[in-house]
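In what follows, a structure is listed as structure tokens, so that the remarks can point back to it.
One chain of protein is taken out of this complex; the other chains stay put.
Our next item is chain A:
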Amino acid sequence: MDTLKTQLHYDKTFDCVQCGYCLPACPTYETMGKETHSPRGRINLVKMVAEGKSGVETLREPIEKCLGCRACQTVCPTNVKYGEILEGAKSVLEDQEKKTKKQQVTEEFIFNGLFTSRKWMNAIGNATWFYQKTGLQAIARKTGMTAMAPLHLDKFEAVLPEVGSPIERRNSPRHVKAKGKTKMRVGFVSGCVMDSMFHQTNKNTIELLSRAGAEVVIPKAQTCCGALHAHTGKLDAARRLAKQNIEVFENENVDYIVNNAGGCGAMLFEYGHLLKDEPDWYMRAERFSKKSRDVTVVLTELDGLEFRHSMNERVTYQSSCHMTNVQKVTSEPLLLLEGIPGITYKEMAGYDRCCGSAGVYNIVNYEDSMEILDVKMEKTRGTKADTIVTTNPGCLLQMKLGIKREGLENEMRALHLVDLLMEADPQPK
């Protein structure tokens, strides 16, 4: 019982005074309309389960349907550590799970069904990556065979970008000098989704950093940041990955550790928290987290680019939740956007609310995610923008999907901010 209380962070649930200020900020409360799917409701359920007033399974649906966007944490007047409570609940659910025969069959089916898609395979690079890192295990576990129906992978496949060949990716440079004067040395976290599906965006990121005056190293031995593991309750795996990354980047003697994916960045930002109970690692992890920066923050600090090409475009911005609510990076992407000549920036109502992508949420909870996306697209339409800019691969895919769902392919496109910056022909100042 006491272990359950500890694992569920029972003591932290008392920080919630149930004032309800999180309700208007929560995208799932908005679309699902039930307190069960609100932050306050979930915290209460965790408390009830920790007190033995209800069984662990009561938590499953409400916790699995949480986007983990952490918008509630930003508005909370009593600083409840919702992220930690959510993570605890996920790890309890993960432990509780015992794979049944039926579920094993499902997993096999996912491999045979899903991974026979050539485009997915090409895009993803290898099957293990997708299985381990996206939490497809979680889907497999969910409800047996019926879980297959709502996967809708064809929908995502249709919006996947064209990717570079595996050879091209393998031959990517590991060290890029600064163009002009070297102002700093940074390490680049290439990420797994970014590096496979959005390889061009990674190339652009490195190029931008170098043109702005940074020497960039891209250590080969780095690995996945562990965010998707942590978010699906696989904390041990997340810690293992974190340690590998910490070690790799320690050897590089860099000023900053730069990433271009809001979700990964949030995980890197929280390595200290992730390894807080391991005395040998805690300080090293904290040092890593303190050096970790989103590319927009570093580009803003470098202030080393001037743009040669005027864009003449109406642009709106969909922020990454983990960048906003965890890393607390909010102004830099807008500063960079507004620095592009010819851009008309049009703010989207609720641009800081989750788009429903949320890691693998849009795959695992497709219908719920699409309801959130529909709300988002209505707001997007309102901006009459030509381009939606994001700063995270998950959000980018989701916005591309939203554009397709609404039949707006001829009027609107979705881009990572660094790709838009590259289009404006940035040159060293």
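Note that in this section a residue touches a chain if its C-beta (ideal position, glycine included) is under 8 Å from a C-beta of that chain, and two chains touch if they have at least 3 such contacts; residues count from 1.
One rule holds for everything that comes next: contacts and distances are computed from a predicted model.
**Student:** With one chain of the assembly withheld, which option in "Multicomponent Na+:H+ antiporter subunit B", "SSS family solute:Na+ symporter", "Heme exporter protein C" or "Glycolate oxidase" matches that chain's UniProt protein name?
**Tutor:** Of the names offered in "Multicomponent Na+:H+ antiporter subunit B", "SSS family solute:Na+ symporter", "Heme exporter protein C" or "Glycolate oxidase", the absent chain's UniProt record gives "Glycolate oxidase".
**Student:** Where the complex has a chain not shown, which of A:3, A:79, A:171 or A:253 is the residue touching it?
**Tutor:** For the chain that is not drawn, the touching residue is A:79.
**Student:** Please pick, from A:18, A:96 or A:310, the residue that touches the omitted chain in the full complex.
**Tutor:** Answering carefully, the residue with contact to the hidden chain is A:18.
**Student:** Which of A:7, A:58 or A:74 sits in contact with the chain that's absent?
**Tutor:** Among A:7, A:58 or A:74, only A:58 touches the chain that is not shown.
**Student:** What residues on chain A make contact with the chain left out of this view?
**Tutor:** Against the missing chain, chain A presents residues 14-15, 17-21, 23-24, 33-36, 38, 41, 44-45, 48, 53-54, 58-59, 61-62, 77-79.
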